[in-house]
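All protein chains but one are shown in place.
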Amino acid sequence: MSALLEVRDLTTHFITRAGTVKAVESVSFDLAAGDVVGLVGESGSGKSVTGLSILGLIDPPGRIVAGSVRLAGQELVGLDRESLRTLRGRRVAMVFQDPMSMLNPVLTIATQMRLALEAHERVSKEAARARSIEALTAVRIPDAAQRLDAYPHQFSGGMRQRVAIAIALLHRPALIVCDEPTTALDVSIQAQILTEMRSLVRDLGTALIWISHDLATVSSLASRILVMYAGRIIEEGPTAAVLRSPRHPYSRGLLQSLPSRAEPGRDLAQIPGSTPSLLKLAEGCAFRPRCGEATDICHEMPALERHGARAYRCHHPLATEARS
Amino acid sequence: MSALVEVEEVSKLFAPRLTFGEKIAARLGSAIETRTVHALDRVSLTIAPGEVVGLVGESGCGKSTLGRVIAGILPPTSGSARIAGEPVMVGNRRPVKRTTRVQMVFQDPFASLDPRKRVGRTIAEGPVAHKLVSRAGAAAYVARWLEAVGLDPDFANRFPHQFSGGQRQRIAIARALAMQPDVIVCDEPVASLDVSIQAQIINLFLKLRRELGLTMLFISHDLGVVRHVSDRIAIMYLGRIVEIGDARRAYTNPLHPYTRALLDSVPKLVLEGDEIVSFKAISGELPSALSPPSGCHFHLRCPHVVDRCRHEIPSLREIEAAHWAACHLAPFAE
Partner (left out) sequence: MDHPFWRIWAEFRENRTAVVALAVVIVIALVALLAPLIAPQNPYDLAKLVLMDARRPPGYIGSNGYMHILGTDAQGRDLFSAIIYGLRISIQIGVLAGMVALTFGALLGTSAAYFGGRTEAFIMRIVDLQLSFPAILLALMLSALLGKGMMQLVAALVTAQYAYFARTAHGAASVERSKDYVEAALSTPLPAYIVVFRHILPNCLPPLIVVATVQIANSISLEATLSFLGLGLPPTEPSLGMLIANGFQYMMSGRYWISIYPGIALIVLIVAINLVGDQVRDQLNPRLKR
């Protein structure tokens, strides 16, 4: 049984005046239907660009220079704009961090949802309205019938994000890519949306790619985690396994720097240095300058080694018993 | 030991300024609604010398506003904020900050440094203007503070855009420290930083606190970060402090239903048994600060609400030793 989404050696570069930014380098992973995978990393890790590349939303000076993305067998890389537009919204959708980047401030929600529906099907106004109300109710917007005629600015941030999710779900896409959808929201609203996403995903069987820097939110939804650093996947595996015993020093460092898991008042275990500039990546493993385990062999880029469900890109992977 | 920072019954109202046309319309009798935001509602707080108080809450709770009132950026509508007995802002019609004893570290390190000035000049500007150091001694003075925050003194000649987010935040901290304040107000100082850099900056705060004996108000929405650095924690909801007490105690035994719900709603990595993450969402939406609920602001979402909560505003009561909560019904049986 082939997976819903097959990404192979996806490579995206940005050609700028200052040089070539290798945002994503040889990223490969599979996603089964109805499954949720988390893409974790800090700024500059390439996680957002990966999501955008899958949807074909990379504009010049960026380009997918290599690799393939297959959605239910159909190749997306190199597809012409028209076909991509037909796919987007219907088979694959995206939810961004800022809901206002997807909502038009001068149109009512009703109009926007109707336009989204009409982009891919013929629907009567009444049918569009009925489906919109149904979609808003599914994301727990109270008084959906009245709120439908409101403008985006009349909603709070959390509500707007819910509307964005509702629009994404309108055509029951097989896959939704969510890029930091709850990062800008308050803690309590984030919790609500996470809970709702969990049930939605279960009920509708939608596959999710959840992109975030926050390990905890990702872990609440994803069955598998991919950790990215400097454009590459450096660790992969089932969520619980990766969090309980990370194999890559960076993953362990991330876990250890979370204050919620540390002794209050005492210094946090910090990863020294900062994320490398993607313009001037050094030879070999990108994490080497900051890694406590690095030796000479780390001047060579390690390959992604797979052992069953786990994978890691490291010459000195941590022992399996290591607890953070 | 008297408190260093005293906030007494501070209220802050934001009313949009009516345009000329609207003023005329109002005079002529047309009903122009003045939407007043009650950002702070009779908030009182004290911070002892050398203490770190964490201020936690969600958007609209007023924590940033309170921080700005203490730092002397915003004058309170009523009530007073004092540092070592002196009011932070003076003047009636256009209050101006007079004291240098309190300084602020802002959230966005990209925006809080003047992009056209070399960072050394930005750091030295305040101290030179207030005669803390002579112009001649400024370079050495700046170098000292750059080292204190873990940066190479040579960086003084660079521009902000040449630094990373974490480095810029260190520069912002150096600027605040260079004024040799007694109190530092940090408004979400690590929110816009990557997780690994957050850890570095938090450690820097801990180190500076140990070495300089800083008194701090640490504002953040991140419960984990706040617990890690604070001695005491105050939780705010819609312009009021709803709970305040020792940091550890507030997290292990939250008295106010909102605190409890907030703690429960943060996804926590559990890693024990089958569960990876645990969290429980609070029901309902955050009410808008434009029209706050009557009585206890939290009553619409509180699982324990009774009739009294809808009409009577609860005041902070000391429920257990040095642990206060603004709730009619606390403490709840476990």
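As written, the chain order gives the labels A and B, with residue 1 at the start of each chain.
Note that in this section a residue touches a chain if its C-beta (ideal position, glycine included) is under 8 Å from a C-beta of that chain, and two chains touch if they have at least 3 such contacts.
Not measured: the values here are computed from a predicted model.
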Residue among B:S44, B:S80 or B:T100 that touches the chain left out of view: B:T100
Residue, one of B:V10, B:V37 or B:A71, that touches the chain absent here: B:A71
Contacting the left-out chain in the complete assembly, out of B:R42, B:R158, B:K207 or B:H304: B:R158
Touch criterion as defined above, residue of B:K12, B:H38, B:K63 or B:R175 at the omitted chain: B:R175
Sites on subunit B contacted by the missing partner chain, in the whole complex: 17, 20, 71-73, 96-98, 100, 103-104, 106-108, 111-117, 125-126, 129-130, 157-159, 161-162, 172, 175, 179
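Here is the rule we go by: only the chains that are shown with their structure count from here on.
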Touch list for subunit B against partner subunit A, complex: 58-59, 164-167, 194-200, 202-203, 206-207, 221-225, 227-229, 247-248, 261-262, 265-269, 271, 276-277, 279-283, 285-286, 288
Contact set on subunit A toward subunit B in their complex: 42-43, 156-159, 186-192, 194-195, 213-217, 219-220, 239-240, 243-244, 253-255, 257-262, 264-272, 274-275
